[in-house]
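Partial complex: the chains shown occupy the same locations as in the complete assembly.
Just so it is clear, A, B, C and D label the chains in written order, and each chain counts residues from 1 on its own.
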Amino acid sequence: QTAICYNCPVEWADWGTQIAAIKAKTGVTVPPDNKNSGQALAQMIAEKASPVADVTYLGVTFGIQAKKDGVVTAYEPANFKDVPAGLKDADGNWVTIHSGTLGFMVNVDALKGKPVPKSWADLLKPEYKGLIGYLDPASAFVGYVGAVAINQAQGGTLDNFGPAIAYFKALQKNEPIVPKQTSYARVLSGEIAILLDYDFNAYRAKYKDHAKVEFVIPAEGTLVVPYVMSLVKNGPNAANGKKVLDFVLSDEGQAIWANAYLRPVRQIALPKEVEARFLPATEYARGKTIDYGKMAEVQKSFSDRYLKEVQ
Amino acid sequence: MPAARLIALPAEKGWQTYFAVLTDSHYWWSLVNTLLLSATVTVVTLVLGAAVGIFLARTPFVGNRILLGILTLPLSFPGVIIGFFMILLGGRQGLIAQVSDDLGLGRVTLAYGLPGLFLAYLYFSLPRAISTYHAAAQAMDPALEEAACSLGAQGWPIVRDVWIAELAPTTLACAAVIFATAMGAFGTAFTLASKVEVLPISIYNAFTNYADFATAAALSLSLGLVTWFVLFLGRKLDASVMETR
Amino acid sequence: MKTDPLAIQVEACAKTYPDGTQGLLATTLRVEAGEIMALLGPSGCGKTSLLRIIAGLETPDHGGRILFGDQDVTQRPVQARKVGMVFQHYALFPQMTVIENIGYGLKINRCPDHERTVRVGELVELVRLNGLENKRPAELSGGQRQRVALARAIAVSPRVLLLDEPLTALDAKLKESVRDELAELLRRLRITTIHVTHDQHEAMAIADRLAVMRAGQIVQVGIAEDLYRSPEHAFVAEFLGRINTLSRSVEDASRDLLLLGGAQLTCPSTYGTKVLLRPEDIRLSQPAQSIPCGIVLQRQFLGDRVHLRVTIENQNALLIDAPRDCKTIAGERIGLVIDPLTFIPCKDEK
Amino acid sequence: MVSRRSNSKVSWVLLCVTAVVTLFMLTPMVLSVTAGLVNQYSQGVSSGLTTKWLEQVWASYGSTVGWSLALALACVVGNLFLGIPCAYALARSRANWARIFEDLLTLPVAIPGLATGLALILSYGQFRDFRQSFYFILVGHMIFTLPFMVRSLSAALQRREFVALEEAASTLGANFVQRLVGILLPAILPTIFAASLMVLTLSIGEFNLTWMLHTPLTRTLPVGLADSYASMRIEVGSAYTLVFFMLVLPLLWALQAVGTLLSRRYEN
């Protein structure tokens, strides 16, 4: 009884708990998988003739792309109807399961007394040299989200990535670390002091791993992004895959996300103590949504430009 | 069959894909980086590896075999471990950073740049060079060196006229393997996520970022061809060296 | 560039290898200035060990001393001893041409270029390598390589020349001619020379004196004739050529008698119960009453002579070296003529 | 050996280089081992020693060790089956194609593992059960390691002494199988062993290909390592490295010792 999920890493978004719950409630084993969104999509395309995965978890733009590439198939899990339009594919090729807000995940200890940065502009200050990390915008979805967030904050649009490119160029002076994979642990170890990452990861570090970590929503504004799941077309264990999708959209599955400081897509009440640990709503007001379809469309041209001009 | 598939792949996207390395400056530089890095690593590895190999082969001391065992141990390490080692050594929280911080020089971080990549490549190349040279030095005919000594040679002339000359075939063979390994090294570069892009990473990016298999295959072919050509030259050179013996 | 030859004095030199092997027991040997001394002995007897101690490639055990003339060189490294060496497989530098090999020592010793060219030219002439100047060792025959090695060793005008089995790598036919050449060349050079070999003919052909070694020790030193005719040990007699060992009872010995092939020969009692006899000291004749007789078991024609193996009463089979025109065939009965003066006493020190 | 004093200056340089290189090679290993045993890497040993990371690694990645070893062994066995006939054919063939084939054998070494992996997926990916099993990775490892095996065996078989051995056996009436199995293979056993060890080592450490070929259910040790380095605590990655050291190295060392013994025994 297994269902293979691409891009379900135990150290991310508390998939560890989710996987355990799925096993307990549905009997389906989901082996952890440490790809990022880009890797997952590429692998699915390569394996299109005979897929290995049954379900996949992707940043929204990759979900849209996956549909275009024809590697996922329509499935409307239980509670599909509760998901607001715009956060799901009309046919059910992908559906949001939770969202997150991008910001700075800061290991305060690793700053060695330097102030916690408050804005995108702060990151360019020389005092943060060598302290910053962000995931590869050309590969990981988080990386791309960061780029779009920066672009919007710096006055760009999805048609004009000039500001983001300029910002990344300027940021290179601070010698950032640019991994391709989730780097949660490196923040905890202090290897990376400031990582562009989601709120939920930061809260987990702070409250579960008791690290001296703060989450910052940059002053110039940021992006809220949905994470989606899809059923893989012709997956080997489609039935099990469906069970997984059903579960993550169930009350119980959604509650697990909530307990892990993710915003579940369905309107379920957050537990009080969890609610209290989020930054105040006023801060979250700076988190914007965007046309994710468009965002998916321009991703390739941005990646190309980024690779050419920044690297 | 897989090889044929690999060769045929780029054609799906038009024949010019084959020349991606030549036409796209990004890939071109990536290839140049890879070549330069591999060549430098090869040269430095040979020098250091030869020195250590020869030393261990000629100097009997307690623990000699154990030291050799330890030094050649990383032969079995996956590239990822070595990338990680460099982070432990030269990362922000690494040993070098701590020492330099204590010395008041700030946190010196070299893991993610060219130096890190260089050191990592050196790390996985050295064991091979050391073990190869150790074996070769043990097999060296002591008479040649003794002949040189009896003629008054001492120090550097012996290194030049006896060691280097006698180890030339070993050096060529070893250089070829090290160079090829360095050209294809992926795990290490992947772990270090270095700012310096090497061709295996470019291939990986082409693959994962846009699922662009055609380009990935074309780049692989280019990398393979370049490496194979260098190996081929090495073998030709080796044959001519052997002829003088 | 000629230097006067120098005597070599080896004093109580022993060699114990790190693994405990006693390669050489305490050995004392004097080689006169300009003399050619052969170290002769079976494999493993310590010849190379002794030579390498003299060269400075090994240090003797504590207490040993090496003197060149009256200079103590025991503490000097090989580079400072000014010895020329020729190795068993020549140890030519494979990447260098003939003249580069020959000139190597001169170059190392900072001999000016033009002087070097002249000297190397002379040496090429001396060892008759003209026309091969720019060949590499791999392109030379064994004999030619041997000559390059020799020229290289003498180019620096060494005070002492050390040869470690310089002919072993040559094949039978070539060995003989190179041996004669070498003998002649060394005699012309007049450098004090030590020549290691396990081939008795090579030693006798080349050296002025021979030191016969066994099991880490020198057994006897002397000129070839003396060692051959009056060996102090059966081992020396045996090592320098083929030999017959005759035995007799204590009683016969006391009566100065030796029984051989039905005849009684005179042989002094002082010679003991074992007596040696060289194959070439036995002459053939018609079988007769008063002389030892035997039956030819095997006949080997070797060109310049004939080897016979003869079964004979009272003794083990006898080897006889007959002249090449000896017509005797296997199975024939022959008589032997032996001059009692040719008996050699067997002082077996074992 | 040449007496040491004759070359003391060079010896000094060699000693220094050796010392520096030893330090360079050893430091990361030591760092890694300690990091895997302390509570909090950033605080060092003062944070206390613990085996909890080791336990965590064993729980989530323990299976990769077994699989990697099994895979490596299977790879060796497979290589022997394919490699020995190949090497023999190469060594004994006087034809030109053999030389060309020998040159071609270096190709898998030159082509990056990623590409080989991609090609394998595209070519054989559609066989689902095969694709999802360790056999798929095994095939990849074999493609990668076979050249090493074939080249070293064929080099050995071409050596004059082994050609002579084979000829001796055939004059005594031995047929092909008897010669190969009864004479040649035992005679080159040290080489076979060394080559197998090499293949084992390569397979255990292989990441590039495996990274492409593995599925979440077929993870090998290096893939697991990459995972844990990328996204787990530094202590976990280190503990994983420690597990690698403790389980794989003794095995490799023991095999190496056997190999040395073997070649001693065969030395002529």
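Methods note: contacts are C-beta pairs under 8 Å (C-beta built on N, C-alpha and C of every residue); 3 or more make two chains touch, one makes a residue touch a chain.
What you see is a predicted model, and the numbers here were worked out from it, not measured in a lab.
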If each chain type is represented by one copy, what are the copy counts across the full complex here?
A x1, B x1, C x2, D x1
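The rule is short, and it goes like this: only the chains that are shown with their structure count from here on.
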Busiest interface, judged by C-beta pairs in contact, is B-D
Taking mean CA positions as centres, which chain lies farthest from chain D?
C
Report the inter-chain centroid distance for chain C and chain D in whole angstrom, where each centroid is the mean of the CA atoms.
53
Give, as an integer number of Å, the spacing between the C-alpha centres of chain C and chain A.
88
Could you please state the distance in Å, as a whole number, between where the Cα atoms of chain A are centred and where those of chain D are centred?
38
Where chain A touches two or more other chains at once, by residue number
46, 179-180, 189-191
Per-residue overlap in chain D, given as positions that touch at least 2 other chains
2, 6, 41-42, 118, 122, 226, 230, 234, 237
Considering the complex alone, what residue numbers of chain C touch chain B?
18, 55, 57, 77-79, 81-85, 87-89, 91-96, 104-105, 108-109, 136, 138, 152-153, 156, 162
Can you check the complex and tell me which residues of chain D touch chain B?
1-2, 4, 6-7, 9-11, 13-15, 17-18, 21-22, 24-29, 31-32, 35, 41-42, 103, 106-107, 109-116, 118-120, 122-124, 143, 201, 204-208, 211, 221-222, 225-226, 229-230, 234, 237-238, 241, 244, 248-249, 252-253, 256
Show me the residue ranges of chain B that touch chain A in the complex, using the header's touch definition.
26, 87, 91-93, 107, 109, 112-113, 190, 193, 195, 197, 205, 207-211, 213
